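For this depiction, one protein chain was excluded, whereas all remaining protein chains were kept in their positions.
Every chain is named by a letter (A, B and C) in the order it is written, and numbering of its residues begins at 1.
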Amino acid sequence: MTENLRVAVIGAGRMGIDHIQRLHRRIHGAKVAAVVDIDQDRARAAVADVPGAIALTDGQAALDHPDVNAVLIATPGFLHEEILHAALEKDIPILCEKPLTPDADSAWRVVQAEEKLGRQRIQVGFMRRYDAEYAQLGELIRSGELGELLVLHHQHRNPNTPPGFTNEMLINDSVVHEFDAVRFFTGEEITSVQVRLGKPTRNAPAGQHDPQHVLLETSSGVLADVEIYVNAQYGYEVATQASFEQGVVSIGNDSGPYVRTQGRWGGKVTPGFVERFAAAYDVEIQAWVDAALEGRIGGPSAWDGYATAACCEAGVEAQKTGAKVPVRLNEKPALYS
Amino acid sequence: MTENLRVAVIGAGRMGIDHIQRLHRRIHGAKVAAVVDIDQDRARAAVADVPGAIALTDGQAALDHPDVNAVLIATPGFLHEEILHAALEKDIPILCEKPLTPDADSAWRVVQAEEKLGRQRIQVGFMRRYDAEYAQLGELIRSGELGELLVLHHQHRNPNTPPGFTNEMLINDSVVHEFDAVRFFTGEEITSVQVRLGKPTRNAPAGQHDPQHVLLETSSGVLADVEIYVNAQYGYEVATQASFEQGVVSIGNDSGPYVRTQGRWGGKVTPGFVERFAAAYDVEIQAWVDAALEGRIGGPSAWDGYATAACCEAGVEAQKTGAKVPVRLNEKPALYS
Amino acid sequence: MTENLRVAVIGAGRMGIDHIQRLHRRIHGAKVAAVVDIDQDRARAAVADVPGAIALTDGQAALDHPDVNAVLIATPGFLHEEILHAALEKDIPILCEKPLTPDADSAWRVVQAEEKLGRQRIQVGFMRRYDAEYAQLGELIRSGELGELLVLHHQHRNPNTPPGFTNEMLINDSVVHEFDAVRFFTGEEITSVQVRLGKPTRNAPAGQHDPQHVLLETSSGVLADVEIYVNAQYGYEVATQASFEQGVVSIGNDSGPYVRTQGRWGGKVTPGFVERFAAAYDVEIQAWVDAALEGRIGGPSAWDGYATAACCEAGVEAQKTGAKVPVRLNEKPALYS
Partner (left out) sequence: MTENLRVAVIGAGRMGIDHIQRLHRRIHGAKVAAVVDIDQDRARAAVADVPGAIALTDGQAALDHPDVNAVLIATPGFLHEEILHAALEKDIPILCEKPLTPDADSAWRVVQAEEKLGRQRIQVGFMRRYDAEYAQLGELIRSGELGELLVLHHQHRNPNTPPGFTNEMLINDSVVHEFDAVRFFTGEEITSVQVRLGKPTRNAPAGQHDPQHVLLETSSGVLADVEIYVNAQYGYEVATQASFEQGVVSIGNDSGPYVRTQGRWGGKVTPGFVERFAAAYDVEIQAWVDAALEGRIGGPSAWDGYATAACCEAGVEAQKTGAKVPVRLNEKPALYS
């Protein structure tokens, strides 16, 4: 392949801008060739300090541009399917921010298109896999050092939610990370989802029930649960406690400078996911670039995107019924085995 | 009342011996007057280094003895009901190790007997309420400083279980502490119990399913859960994480000397409940003695014993069915309000 | 000996009141027989809720009283020598709050008087030895598990100082605890003291230089130092870090409930020594009572009081000169070996 990845970034919102700056300033072996946003001003602003990058309003135009040989998709999820199929047509490296697509059917169509292409081109942006502690816990599980993994308890807290954040988004945009994490840690598919709704905080917007307690099971029977709490006020927190046959491991604990002042000891809570996972994003994008330059993907596949979409569908149904809802998956194509 | 409590300790097993030594060596305002055990040798051994205490094999004889003016019951739970009624007859201060009795019906009969007596004489040995961190979390919840309490997550781990420890005992002897804790923290009754059984450890004895995930709800909808894991190998652990509208509080974290050696940092895990709650037991017994000398009880009441017995019954049923089982309670007598 | 210690508490100031309540409410095997204070009202107030205890203004009268068979000295240090000699005359158990006496010469006279008596009657109130973590670190050092102890780093911080707290008191009342701690941990005598005065806080009262850095050496060459900082504002802290040939151990780290709220994680700093060492005081006094009832002492001896007094003298001189000042000790009498 060519010496450098020349990336078209689709979507110049918060995540898009973040990735543009990352590619432009910190990632080795890649450059931003184009930025696409339906809002032309936004696209132009995004390339203002990126010499050599062009601003476009049409994704297909970017894919067709001779300077572009890779694509990073950072638009809202409902816009993913079209550009994914178009990029697969071009047979170029694709990094698609999660979700792959917003529902299992459309995700399955993407999987089928990639299967037809015959090689994996799509990497999905589940960046937590690149967090140092996630990686270490994953290795520890696979090593068998502490015996079999039995229980996975997750806390997922946001200080608050953007306007219009619905109960469905609480599953599709937030818990989706734990769906992937459970699959990553166990190497198994999730078989059922149940949701408990209890006493809500008064800090949630109207129509949103927060916190929620999401109960998962995997194919071997690992009991996983997620305390999702998206108006937790005090800050951002993503933590996991894994119980094994011979021990317990916690990740996501607070760190940083330790201060004693005014009668209290402690430190600062991470304010948001950008700060919490900044290093993970860098590692993720570098892994994608390094792999893409060798014609591979370097992380979660389209199948991972499809399987988590199926979990989300079950989760949203479970939220409404309170019952344990099975997760239905098509058979896994050989391409992903 | 007389200047000192002269206590008959019923039962000279592990807990009994522990309380005998505590009363004899550390508690102010009380002495051990008698020790009762059906095994006469065990009773005699227990008083060997307790000058002035007599060894008996019959509980009624101890209650009738003129030197005895209070009773501490430390026999297995199925033996509690008879001695409780006999002690209520004597109208003397009673500290009854948990459980009050092994089922809700017998516990209700004890409640009714005490109600008939017309004053609270029975204190139940839920010692966790006397743990410094439990007390502090309780105060914090009642203060409203962090808003409303929404979620209570509990970890309860034992290194292993004694021979013959059944699934029912896992609820009745272990989770019973969290039933009381949830009631203590929330000041509410528990309304339902559900139990999840997942992948079991290979370290559990035959017939015992371990770990289990117990889901509780309280009357205001607080979502509580308990990861009970009684063959956790690595040590003893009792921890709680409480999520509020404006923050999160954890208790039961590791402490003690912090060592770095051989490539690792950390400290020693508490080996068992005796070490973990030694100070709480001292505080509990001193609180009972101090209150008894003033004609009161100084802790959990017979009603608390009854209500947790009802939770245990629901828990054992939930364990078998997997369904959410409601907790049924009689109306609370005015004596306990 | 008689069944109970009947203690005359000399001095009804802050520490005296604290010990009176401890003996009256929590300690097994002892009662408060008399309280002595030159301020009669203070003495009376101190016994108001202690049935059977009498209020006196004269220490000798208390020692002569037939109800008294032990003495706890909690007056300021400059008043200790006289009552110590009088109590040794009576040959009764003595618990003397630190310092034994304010200087090495007077402390040596007390040691000689006790040596003449021929048995150890005096226990000095270095209560840190009874703190659970101090005890554990002491055991770890003696075990040799981590090889030889090489370095002892101490932090000693108070939120602020009472009026009239001088530079000398900073050594004699504060660092004296570390002098004893270093001797306790190493089992060796301190051979020299040096004091560094750097940039002072603006929160210290006029005439007081704070913080100070105190450098100690022991007979085998262990390098110890103390960061003494008595106007640290944020709370009370007593911590030690011990470096061994094969590891490092820290004690005195923060614990208690762990809170995340308002963007920060952590907990509350202990406000003062009473809260920090409350349990240690209870253990200390119980150890004294238990040992006294058997005719022994249960803790630091008059020799320990003398040796730390000699360290304090060297420390105060070092504070003035900046030079390394040797600690001069008389030969240790056989009674203390």
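Just so we're on the same page, a contact is a pair of C-beta atoms (placed from the backbone, for glycine too) under 8 Å apart; a residue touches a chain by one contact, two chains touch by 3 or more.
It should be emphasised that the depicted structure is a prediction, and the values quoted were computed from it without experimental measurement.
Asks: Which is it among C:17, C:110, C:222 or C:327 that touches the chain not included here?
Replies: Spelled out, the listed residue whose C-beta touches the missing chain is C:222.
Asks: With respect to the chain omitted from the figure, which of A:27, A:63, A:269 or A:325 is a touching residue?
Replies: Touching the chain that is not displayed is residue A:27.
Asks: Of the residues C:41, C:89, C:148 or C:275, which one touches the chain left out of the display?
Replies: C:148
Asks: What does the interface between chain C and the hidden chain look like in terms of residue numbers?
Replies: So the residues of chain C touching the unseen chain are 147-151, 153, 155, 157, 196, 198-203, 211, 213, 215, 217, 220-223, 225, 227, 229, 232-234, 237, 241, 243, 245-248.
Asks: Just the residue numbers, please: which parts of chain B touch the chain that's not shown?
Replies: Within chain B, the residues that touch the unshown chain are 233-235, 237, 254, 259-269, 271.
Asks: Residues on chain A that touch the omitted chain in the whole complex?
Replies: 24-28, 132-133, 136-137, 140, 146, 244, 246-251, 253, 255-262, 279, 286, 290
Please note the rule applied: only the chains that are shown with their structure count from here on.
Asks: Which chain is most remote from chain C in terms of Cα centres?
Replies: A
Asks: Rounded to a whole Å, what is the gap between the Cα centroids of chain A and chain C?
Replies: So the centre of chain A lies 58 Å away from the centre of chain C.
Asks: Quick check: what residues of chain A touch more than one other chain, meaning two or more?
Replies: 233-234, 237, in rising order.
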